[in-house]
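Heads up, one of the protein chains got dropped from this complex, but the rest are sitting where they should.
Moving on, here comes chain A:
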């Protein structure tokens, strides 16, 4: 079975629910007692796709301004980014645009981008329209999802699953050198059907139903020459 190792960075303003999303996805629970992230937190998870496994290193960053200059440490060599905003906060949506610019000018390799509008449970307080967010996402070649870390396990699972699938496509395209992939000898795809937990538990096993995902819709940074990483 093909195994892909990829790094994903979660970006967005403080308080939009980045940590809640990641904890919900990996721990399958929501905690009211999450304190603001200090620096960055590191998680790992495995996602089993139909004929591949994606091992994700997740960097959940702090949104506070004082950690802003640490961000390059986390997005450098990242293969995917979740750009999270809070649908009740226009400022947090504007901040996403800043992050996209920063990624585009600093990350030379292609990256899977997802724009995530979180706190969809607070529909009454919505300040960013879905259509606007979706349009922006399309303009940067990203997918757009709305989630609620409070209620919606499925929506969040879908975000990670879509990202994993896009990473698989990206690795097939051989466009990206920092995306490690190899065939795992110890796991025979014929003998172990998808969905069977192997020695390392998958956080997630699933089938992706995507709209037209093509490699062209994956965002590419402006390739910079002479950049050393």
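The working rule: contacts are C-beta pairs under 8 Å (C-beta built on N, C-alpha and C of every residue); 3 or more make two chains touch, one makes a residue touch a chain; residues count from 1.
Here is the rule we go by: contacts and distances are computed from a predicted model.
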| item | value |
| --- | --- |
| Hidden subunit of the complex - UniProt protein name among "Vacuolar fusion protein MON1 homolog", "Ubiquitin-like modifier-activating enzyme 5", "Ubiquinone biosynthesis O-methyltransferase, mitochondrial" or "Probable electron transfer flavoprotein subunit beta" | "Vacuolar fusion protein MON1 homolog" |
| Chain not shown: contacting residue from A:14, A:106, A:153 or A:178 | A:14 |
| For chain A, residues in touch with the removed chain | 14, 19, 22-23, 27, 31, 33-43, 60, 62, 64-70, 73 |
